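One protein chain is absent from this view; the other protein chains keep their places.
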Amino acid sequence: MLFWVALISVVVMLGAAFAVLFLENYLAATAAISVVSLALSVLFFVLQAPDVALTEAAVGAGISSVILALTLRRVGLWRIETHKDKQ
Amino acid sequence: MTESAGIIILSYCGAIGLILLGVFAMVMYRHLIRIIFGLMLLEAGVNLFLITIGYRANAVAPILVDGQIPAAAMVDPIPQAMVLTAIVIGVGVQALALALVVKTYQAYRTLDTQELAQKLAKETGVDIIEGTPVYLPSPLAAHKQILEEKST
Partner (left out) sequence: MNLREISSLVFIVWLGLLLGAVLKIVAYDNILTGGVGTYILTHAAPELGAENIVTSVLLAYRGLDTLGELTVLFVAITAAGLVLGQRRTDAPSDSDAGFILRTAANLLFPFLIILGTYILLQGHFSPGGVFQGGAILAAAFFVPILASPASPLHHRVSRLVEGLVVATFMIICLLALFSDDAFLALLLGKGSVSQLFSAYSLPLLHIVIGFQIGTAFAGILARLQETEASD
């Protein structure tokens, strides 16, 4: 049972990490990094570390993503649609 | 293969994958925000690695029930305490890095490291070829020229 939970969370985590690297839109990448943190907190729970899981969910998925999103707003990358003129 | 062994192998693979993806982002991308994304992935991977090292097969979380030490073995509590502090310090470092990114953008209006290097080269008179600063024969003259351009 726990094995399948771990398998699903690892797959979600690595998929979201790939998305962080290859998504063109920075807002979407920020959302993906939040997903990485959430899947990681599930994995921490499977590894019998409930304290670390709570911290990762509150700090990693919450505060850290909000800090990133606020920065994106300040540097003019807060766009819903992807721009093709980059790269 | 028991269930615990499967969980350990899976989490090691996840940690290694996160670390490699983070290093990949940090060395291959030129955009500063992407580099910070890579830093965050790397941090997450290292935290997962430490927690996996502390995990024991068929163990329970290090919390007592009704004040009694449970019959099953408990996982190692010390990596967990270290990772708790590491997560919070990671967010502090990330906040500092992002504040520097905001200021860089306000000063140079770009976050691409190559464009930044070109702008810096133009300002200081030091030529930059493939990311390495190369001193011109007379950087002083170029600097003087820039100063003259600014004053006129």
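Observations on the structure shown:
We just call them A and B in the order they show up, numbering each chain from 1.
Criterion: a residue touches a chain if its C-beta (ideal position, glycine included) is under 8 Å from a C-beta of that chain, and two chains touch if they have at least 3 such contacts.
Worth saying up front: this structure is predicted, and the values here are computed from it rather than measured.
If you put the hidden chain back, the residue from B:I89, B:L120 or B:L147 that touches it is B:I89. Touching the missing chain, out of A:V5, A:A28 or A:V59, is residue A:V59.
The set of chain B residues touching the chain not shown comprises 1-2, 4-5, 8-9, 12-13, 15-16, 19-20, 23-24, 27-28, 54, 56-57, 59, 61-67, 69, 73-78, 80-81, 84-85, 87-89, 91-93, 95-96, 98-100, 102-103, 105-106, 130-131. Not every partner is drawn; the one left out touches chain A at residues 49-55, 58-59, 62-63, 66-67, 70-71, 73-76.
Criterion: only the chains that are shown with their structure count from here on.
For the pair chain A and chain B, the distance between C-alpha centroids works out to 14 Å. Only residues 2-3, 6-7, 10, 13-14, 17-18, 20-21, 26, 29, 33, 36-37, 40, 43-44, 46-52, 55-56, 59-60, 63-64, 67-68, 71-72, 74-77 of chain A touch chain B when the two sit together in their complex. Residue ranges on chain B touching chain A, taken from their complex, read 3, 6-7, 10-11, 13-14, 17-18, 21, 24-25, 29, 33-34, 36-38, 40-41, 44, 47-48, 51-52, 54-55, 59-63, 75, 80, 83-84, 87-88, 90-91, 94-95, 98, 101-102, 105, 111.
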